[in-house]
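Of the protein chains in this complex, one is absent; all others appear in place.
By written order: A and B. Residues from 1 in each chain.
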Amino acid sequence: MTLPPGSEPVTMSSSSRPARTRRPVVRGEREPTGRIGVFLCRCGGSVDGRLDIESVREKVSSMDGVEECMVMDFPCSMESRETIVNVIRENDLDRFVVAGCSPKAVEARFKSTAQESGLNPYMVEIANIREQCSLVHNLSEATSKAGLLVEAAVAKCSLLVPAPHHRGRVESEEVLVYGNGMSAVVATDELVSEGAKVHLVLPFSPHRLVFNYHDGIRPGHLEDMRDRITDSDLVRVHGHSSVERFEGEPGAFTALVRSSEGAEEIRCGAAIIAWEASEVPSPSLNGSLVVTQAELESIMDQGRVPDRTVMITLREEDTYCPERITHIEALRNAIRMKEMDPRVQVTIVARDVLAFGLSELDYREAMSRGVSFIRTEASPLITVGDTVKVRVKDLNLGEELSIETDLVVMSSWTQPYDTGHVAQVFGTPVDREGFFIPTQVKLKPTASIVEGVFLCGTGVESKTPSEVVLEARSAASRAKAMVSSKMEWGGAVAEVDPESCSACLTCIRSCPFNAPFIGETGKAEIEIGLCQGCGICVGLCPSRAIQLYCYTDGQLGAQIGALVGRVR
Amino acid sequence: MGPRIVGFCCSYCGYASADLAGRQGRTYSPGVMIVRLPCSGRIDVLHILQAFRKGADAVFVVGCLEDNCNFVNGNFEAKKRVQEVKDILDALGLGAGRVEMFNVASNQGWRFPRIVEEMTARVEKLGPNPLGVIADDNR
Partner (left out) sequence: MIIGEQKPFKEIVRNLEGHETILVAGCRSCVAICLAGGEKEVGVLAESLRIHSDLNDLGWEVGEATVERQCEKEWVRELAPLVEEVDCVLSMACGVGAQIVQEMFPDTRVIPGLNTSNMGAPEEQGIWSEKCGGCGDCVLHLTGGICPMARCAKNLLNGPCGGSQDGMCEIDPETPCAWDQIFQSLKRLGRLDLMEENIPPKDWTPSRNGGPRTIVKSSAVLTEKEKRAREGLD
């Protein structure tokens, strides 16, 4: 079944994705027996000593299904782990509860303890009777609450089922870099320096890559980098090429790269989309008296600085929306001009000066060096003759000023091109202007919603050249780390019961990670490799067809029942 | 023990702020029972109703600050579902104030006891859940 046509192609999966909910059984894991072990931690006095651990043990021991309940000093220690493994084996337990400190600290440890005992690592429940109990309540309160918390953990644990999980297979440690500019070169360079093999796919010949960047980057540095990587044994350059198809899973992607010589299938473990946006030149530019900020930088590189300069940071069209770096750039160049010759006049015309972060210091410095700022609303009128005249309405004075100047510098706007096609091939969404949408800038920089595909470059957001370099290196690092690590998929992931599924498309429309798709059976399926285990889809499914391992409705219901449980 | 309040906390910010409150030596009412969720977006209208039917006096859901959800949209979804529960509680005559959504950052240990205080105050104002007929040793 194919999804309805006309749906946004870059955010909904298409029928080209095969039904692949993989649920391989991990060999060697025990058959469920329903026998539960409970290990209570003394936690060096932060639990025992602040509540009566013995009475908790007594209470829990009598619970149905609890075969063994013991108090230990530090169940997380090496010695205790051995004890736990033995207890599990001797008592034929298939799941256990650990009550002690926060699961955020010890969960991973006990998962591996479970695995050592031959259990599925997701058959463990941790009860927090320390940070959320013994440390915050008095002795008798903490004791009765701990009893309830452990009861609830046992109730939930009794309903746990082995969760599907498998090692990601890394079939290729090569990385695909698909780009059109500086970030592609930097990312490739970083990958090469980390020893990774790279497929560098460029829409043109690599020699067309030229760089006119400043911002602390030495002239020629990027050209050297470009030449170095195109010569490297580790890099295979696909010039005049495009990526037409991209499928697979992290560690085992297949891309179809098409050039004038035909199409070639390449394998890679990760991909980086390193796309630059193009500069949209202002219609007022004339190359000599009205220039861009980059051209101004070239002028200054030659040692020249005009006597009078007016920088305009507004756009000619009505739509006023400054780029992220408009004012950062202008301020930096204004300061440089004043450094070269403090006598020159520099005026910046702006609606608001958006100097954020450390650029705020530049703003202050610019002002203290005598850079003038004119606040206006509409784009000024520029008349070019022997010199240039700028007519601008100053909001503070309420009057129109006519400024004669030697040079006018227009800020540039950027526009990414061809990103729609790239987005469709890779499944990474773009916004209305064509910029790539990163998934979570603060917590997962350079990540796209497609696991294994990384984003960098000004095609994501306008940034200064040094930021481009940083981000490209970051993306390359993450890509390399991914293909070099032991990836594990699965665990507390969502799963659809096809019998109950109404194919209503709700989960597909709501998942931020594009994990659900309509499979060959016409029902929804969740791609385990993409599922992040948040459970958003579970609560939305109108037919209750989706459950989340380790947090099923039944398990949560049992937990709630035990915690609140009243006598009626 | 104080009013019985169930707090559904997301594994990232919510649960972490509660842990931090403990490590910072803060105290709050022991009637608060925390249920861990992977993300506040896992919360289901049904779970909250089940909590009330079992006698909970109040329920709160703690997720990350808006725009900071580790799963991008989870806390927005949770907010919508909490609103749905509020409407149902009003229709039932229990009072929408008994349920609330909070957004915290993981390093805001100081907020957790404040959340508990606010919900406790609301229970005082609305009265205990009439369904909370509980044998004393269970409270």
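Everything that follows uses one rule, which is that a residue touches a chain if its C-beta (ideal position, glycine included) is under 8 Å from a C-beta of that chain, and two chains touch if they have at least 3 such contacts.
Nothing here was measured: the structure is a model prediction, and the numbers come from that model.
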Sole contact to the chain not displayed, among B:Met1, B:Leu46 or B:Ala105: B:Leu46
Touching residues on subunit A - with respect to the absent chain: 500, 502, 504, 506, 509-510, 541-544
Positions on subunit B contacted by the hidden chain, ascending: 45-46, 49-50, 52-53, 88, 91-94, 130-131
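Please note the rule applied: only the chains that are shown with their structure count from here on.
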Sites on subunit A touched by subunit B in the complex: 102-104, 128, 130-133, 135-137, 141-142, 144-145, 148-149, 152, 439-440, 442-443, 492, 510, 512-513, 532-536, 538-540, 548, 550-551, 553, 556-557, 559-561, 563-568
Subunit B - residues contacting subunit A, complex: 1, 4, 6, 11, 15-16, 18-23, 25-28, 30, 33-39, 41-47, 50-51, 54-56, 68-74, 77, 81, 131-135, 137-138
